[in-house]
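Quick one: this structure, given as structure tokens, is what I'll be asking you about.
Heads up, one of the protein chains got dropped from this complex, but the rest are sitting where they should.
Each chain gets a letter, A, B and C, in the order it is written, and its residues are counted from 1.
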Amino acid sequence: MEPQVIDKVLDTMRQFVREEIIPLEAEFLAKGFTAMLPKLQEKREMVKKLGFWCPQIPEEYGGMGLSLMEHGLVSEVLGQTPIGHFVFNCQAPDAGNMEILIDHGTPEQKEKFLLPLVRGEVRSCFSMTEPEHAGSNPVVMSTTAVKEGNSYIIDGHKWFTSAADGAAFAVVMAVTDPHASVHQRASQIIVPTDTPGFELIRNISVMGEPGDGWASHAEVRYSDVRVPQENLLGQEGHGFAIAQERLGPGRIHHCMRWLGICERAFELMVKQALLRELGPGTVLADKQTIQNWVAESRAEMNAARLMVLDAANKIDKQGVYASRNEISMIKFFVAGVLMRVLDRAIQTHGAMGMTDDTPLAYWYRHERASRIYDGPDEVHKMVVARRIFKQYR
Amino acid sequence: MEPQVIDKVLDTMRQFVREEIIPLEAEFLAKGFTAMLPKLQEKREMVKKLGFWCPQIPEEYGGMGLSLMEHGLVSEVLGQTPIGHFVFNCQAPDAGNMEILIDHGTPEQKEKFLLPLVRGEVRSCFSMTEPEHAGSNPVVMSTTAVKEGNSYIIDGHKWFTSAADGAAFAVVMAVTDPHASVHQRASQIIVPTDTPGFELIRNISVMGEPGDGWASHAEVRYSDVRVPQENLLGQEGHGFAIAQERLGPGRIHHCMRWLGICERAFELMVKQALLRELGPGTVLADKQTIQNWVAESRAEMNAARLMVLDAANKIDKQGVYASRNEISMIKFFVAGVLMRVLDRAIQTHGAMGMTDDTPLAYWYRHERASRIYDGPDEVHKMVVARRIFKQYR
Amino acid sequence: MEPQVIDKVLDTMRQFVREEIIPLEAEFLAKGFTAMLPKLQEKREMVKKLGFWCPQIPEEYGGMGLSLMEHGLVSEVLGQTPIGHFVFNCQAPDAGNMEILIDHGTPEQKEKFLLPLVRGEVRSCFSMTEPEHAGSNPVVMSTTAVKEGNSYIIDGHKWFTSAADGAAFAVVMAVTDPHASVHQRASQIIVPTDTPGFELIRNISVMGEPGDGWASHAEVRYSDVRVPQENLLGQEGHGFAIAQERLGPGRIHHCMRWLGICERAFELMVKQALLRELGPGTVLADKQTIQNWVAESRAEMNAARLMVLDAANKIDKQGVYASRNEISMIKFFVAGVLMRVLDRAIQTHGAMGMTDDTPLAYWYRHERASRIYDGPDEVHKMVVARRIFKQYR
Partner (left out) sequence: MEPQVIDKVLDTMRQFVREEIIPLEAEFLAKGFTAMLPKLQEKREMVKKLGFWCPQIPEEYGGMGLSLMEHGLVSEVLGQTPIGHFVFNCQAPDAGNMEILIDHGTPEQKEKFLLPLVRGEVRSCFSMTEPEHAGSNPVVMSTTAVKEGNSYIIDGHKWFTSAADGAAFAVVMAVTDPHASVHQRASQIIVPTDTPGFELIRNISVMGEPGDGWASHAEVRYSDVRVPQENLLGQEGHGFAIAQERLGPGRIHHCMRWLGICERAFELMVKQALLRELGPGTVLADKQTIQNWVAESRAEMNAARLMVLDAANKIDKQGVYASRNEISMIKFFVAGVLMRVLDRAIQTHGAMGMTDDTPLAYWYRHERASRIYDGPDEVHKMVVARRIFKQYR
């Protein structure tokens, strides 16, 4: 897309977010996802009409066909509100599942699972993490898929299967060959959630909220779940490789989303500092501590943004493998900036920062996960350092 | 109390907390206060029988009569669980209201308001902060109490009137003389919540939870609320002075409560680090980053605890006025330690740290307020620095 | 310059720094500037032959004519050693004085002062900061220049007139009109150091070292110093404006120099971590704390570098005025990264990090000034925040 065109698109999206989505925020924070769904569907129709539906999906499947870098910029705009991505149908985990299906799905899988997803008719989930194993080491896994006849029989226990509540199908990571080398044991298999043996135990209460629908994280038990072998995604034993492949672009989208949150939090902080009177003729913005926070936040956000765009550019030009360090570094660097900016914005709001009268408290508690999921900061640092050491050995 | 006696008391309390209260925690986190009240009442009866009821209250009123230092140690023990203080009837804001009533109440006020509180028959609230004014400057206030006949007529708008939901009465800060000097404008007046014109607008949604009963923070409107002048607490114009007076001991109790939270979070972190396997024969506790967190947390908690006990000791010996800097410094120092220890404990738990399967997430979100209420850190730092500068001028 | 050409130039410079300059470092650290001058002059001749002399100076004056961005990249390469810039004749404060003379000098001033500087025959200094006034507020100044006949008579007291020791001339900031508006009071005047009344009181002992020659910071007294009015640089009253103008490009050069220091410190840290055995088969690099430092340093350095290049690009495209925030932000952001990377590198070296057996200790102490000169971090943060607030008012 031409730079002027994408700029124009982003402007329109920005305006749409501000005028159409942000006004729904308070209700979403108060009532949750399911209660809001009708209103969200209305907005989704508007997005379709604007031609902004599924910005990250190739045009042949019905999306805008944006490049990684372009969709990163979109993700930043949508990230300004917790429901932005959903309204544009580029929310996790569906966006990731669409990517996997596009890259590895058979024509039948695309027909049956991808297209309804892209059309926004159904939702999906991704079922990898297990409560019994450290998420930081995704190759250790107990869920198994055993072949029998034309089927896989899946048994296992997962949690943080986000958005499972109401999803039409799950992409499940399961060990298909326990004797293979560690990175080739698991496969990804599509499991419709109405398959007997699929049991959503609970929406886990996360930071005080079990949530519902798309905005939830389920604990799921797979007991003797039987699906046809044609539900295998890609090749057997490639489960981990497919998941890895997805991390690079996913990271860009997430980091840009976090930066969208930062921008909104920053704006709220600045406005509140100007608004809040401390006494006659003095506002919070006059205090040097607040000024420090504003300047430090701006600098850190700019730094973080340049890093993410640089990583996106490197992925576009040199591929994911060559960009592994960049992809790891933006993870912990941007998550750190996000947490600090949110913290300063809340402190600037005082008691109001604790309330759900702004979205700050929502992000403060739920985005704490940014330092944990997809590998905790500590693992990424270790991995980056080891690669650097290797260059000098 | 003899050191051996208090040590014994603390041991018994510690065991009680562990065996009787912590097992209720999960249910409290899931269902909230009101649903739990019957079970909490049972425990309260047990505490009464143990002779540990109202540890901070003089024996003549039915408490244990502990000194500030002793009750600090109790507060640390009870702080290990979010419902510890309530079970012993020394929870905020009731504990503070009891203190005020003991020090400033008339015999009639004590009979009518204090004794039911001490007996645990009713709850109360304290109504000071206003949404229109910065909480960091408590002398600026719009709520007024105008005399008419034998009554005060109170009009105003408050929020963060914690525990108003279900409270029998509120202690309200209201301007009684707008022309007085800035620290003598306001008075404290007791307002039964069934007085016409007292309106609980909402339990504010704080960090995703409106809460209920004692575990809530209300927005309240006072419209033409008429109470007899005998409901004045202490002298007219002394509202701010009484509030200030309460801050010293209250700070000790709060800081020790925070340290109780730290101890529990620390224990959870250490145990999880030992439990969580990363691979064959390796646990999280073997990782140096986790070791750093454990050592830094232990050091910071020890430092914080020594500071609080030192401040308590100074208050006991030299009074609140001479200890103002210590009282301010423990505020921001201990709150900082609390936030860091909670953060490390959550990160150690990974995804589980985000859930309500431990109390960490509850404290992470609700104790974020520790850096805000009773004067944000920034105000305390400013005040301390100015006093220090004054000594050198 | 074509990207490939500049890449080639940088490679050659990198090799030159490594093979020709770094080997002189130990001797420089031990003996100081003057003792090293003959050897440095040899290297300067080599640089001239390579065609890399004065990279930042337009070709018409005898330099390489690099753009701001290109010279930034050069500055990063040269910054890897404390004597890199001097060998290429682009060291502060001479580089800044050359720029001022090129932009504002009369033909006579260029002939007499600029050309010998560019040829490397003389050195110069810049005399602005006064011990009696906060450096953070450069418009407050006591030094005066009074007209008499065809002369200015200069009286004042300066310090941190870096490199005054052995300089041929000083560019002096002096108040020419005390009644003008605050930013138009001062002018820049060239004062040959052999003018009667110019007194170098001392090379200030900075971090234990008075230093000598170029590597020194002088306290200077100007007593009745008489220079012809034709020594005025630019217009009268424009002293502050000229100084400001110089800050943008100067900041890029400095920040890239700091990043060169970071790169060298990072390399030393990584190599030492791989070298230092802790026991049989274990090296420091195996420790997670060191791994954290390596990963965090790499991420922060990348972030900082992207910010500086982005600022350089913005200056090139939109000018200094539009880039003021970026110019301020890289100041405090990059200085912070610099201090942290140096600190980690020293800690990784243990006792050796304290010695002058590496350049780390030199940078640790002397680059501490990076957070102070050209406006302390605190002033830049305040200024950035105020500009941001203005956009929202």
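Following the convention adopted for this analysis, a residue touches a chain if its C-beta (ideal position, glycine included) is under 8 Å from a C-beta of that chain, and two chains touch if they have at least 3 such contacts.
Since we're looking at a predicted model, the values are computed, not measured.
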{"item": "Residue among B:40, B:186, B:200 or B:270 touching the omitted chain", "value": "B:270"}
{"item": "Sole contact to the chain not displayed, among C:41, C:137 or C:150", "value": "C:137"}
{"item": "Residue among B:151, B:244 or B:291 that touches the chain left out of view", "value": "B:291"}
{"item": "Of C:16, C:86, C:126 or C:160, the one touching the omitted chain in the full complex", "value": "C:160"}
{"item": "Those residues of chain B which, in the complete complex, touch the missing chain", "value": "267, 270-271, 273-274, 285, 288, 290-292, 294-296, 298-300, 302-304, 306-307, 310, 325-326, 328-329, 332-333, 378, 380-382, 384-386, 388-389, 392-393"}
{"item": "Contacts of chain C with the absent chain, listed as residue ranges", "value": "29-30, 129, 131, 133-137, 140, 159-160, 204-209, 276-279, 284, 287, 289, 346-347, 350-357, 361-362, 364-365, 368-369, 371-373, 376-378"}
{"item": "On chain A, residues whose C-beta touches the chain left out of the figure", "value": "287-289, 292"}
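Criterion: only the chains that are shown with their structure count from here on.
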{"item": "Farthest chain (mean CA position) relative to chain C", "value": "B"}
{"item": "Cα-centroid distance, chain A relative to chain C, in whole angstrom", "value": "44"}
{"item": "Whole-Å gap separating chain B and chain C, where each centre is the average of the chain's CA atoms", "value": "53"}
{"item": "Numbers and ranges of chain A residues touching at least 2 other chains", "value": "378"}
